[in-house]
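What you see is the complex with one protein chain gone and the rest in place.
Moving on to chain A:
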Amino acid sequence: MSDDPGQSRRGARAFTPDFLTELFRNPLDPGYADAAAQRAKSGRPARSGWSVGPVGLVVIVLLGFLFAVAYRQTVAEEPGRAQARSGLAAQIKQRQAETDALSTRAEELREEVNRQREAALGGSHAARLRELEASTGLGRVRGDGVVVELADGPSGQDSLGGADAGPAQVIYLDLQSVANDLWGAGAEAIAINGQRLTSTSTIRSAGQAILVDFRPVTGPYEVSAIGPGGMRERYEASRSALTMRQVAKVNGLSFAVRDADDLTLPAAPEPRLRYAEPSVSPSVSSSGGDESSGSGTSPSPSGGGR
């Protein structure tokens, strides 16, 4: 007791001025000291040794019980957590495998459909269809063309060095302008990192990533274009090529244009066509509009009452 100054001072000071100071100075419940003081006043002797009263014993049993339960609980929870994580990982892997299998199957089926269609149509119709598919990006195409390569500059030197130069990273606008100028230079088919562009394709950024048709592409970027001869010269003279050359010189990202023979550009995924639907208005006259709106909406005379 003599080694604890807070103990002897307690009687004189009823209010503890600073909770944290008091906590650090005297971690023991003050109730013990009070009880001891009361006992000393009434003259009852303190219990000796390690004996405890019956209520105390019950509480101690309860304590042991609590510890055991907590231990059991913790031990029982651990494999559950690990299981959940590994289960999720396994699910992800399984779903990925399923997706891969399904997309290869879709590819096969599309080939099959194409073959059947060509066999059924035959002749000029099939050729025309192939032509249309190639130009819209729905069919695989082969040919000579140009490959534009863009890559991020070495990291670490970005944005600190040049004042007017941006970070040495390819941004989605670069890819957009390159693709647009390639179209302008006469390209008939363009793919970015093997992702075919169609008339509805988008090149956007989401945070740090660049999305082509909502699928992320990562650097180095390779924009392949199939087109007529002389496309490279026309592209080299375009604005994006000049800009990118300048940016590459200043910022350290790499930009290169080269001719490529026998490029094969994959087909774009089947476009999700969206159809405009006429809004259902009750004042439609019973002409062609009713039939085209389909049976799902079923405008009927009783519909007006609703």
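Methods note: a residue touches a chain if its C-beta (ideal position, glycine included) is under 8 Å from a C-beta of that chain, and two chains touch if they have at least 3 such contacts; residues count from 1.
By our rule, contacts and distances are computed from a predicted model.
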* **Record-based protein name (UniProt) of the chain missing from this complex, from "Cell division ATP-binding protein FtsE", "Small basic family protein", "Protein FixC" or "ABC transporter-like"** => "Small basic family protein"
* Structure fact -> The one of A:Gly53, A:Pro79, A:Gly123 or A:Gly207 in touch with the missing chain is A:Gly53
* Structure fact -> Among A:Ala36, A:Ala209 or A:Val280, contact with the omitted chain is made only by A:Ala36
* Asked: Given the full complex, what residues of chain A touch the hidden partner chain?
  -> 1, 3-4, 23-24, 26-29, 31-36, 39, 46-47, 49-53, 55-57, 59-73
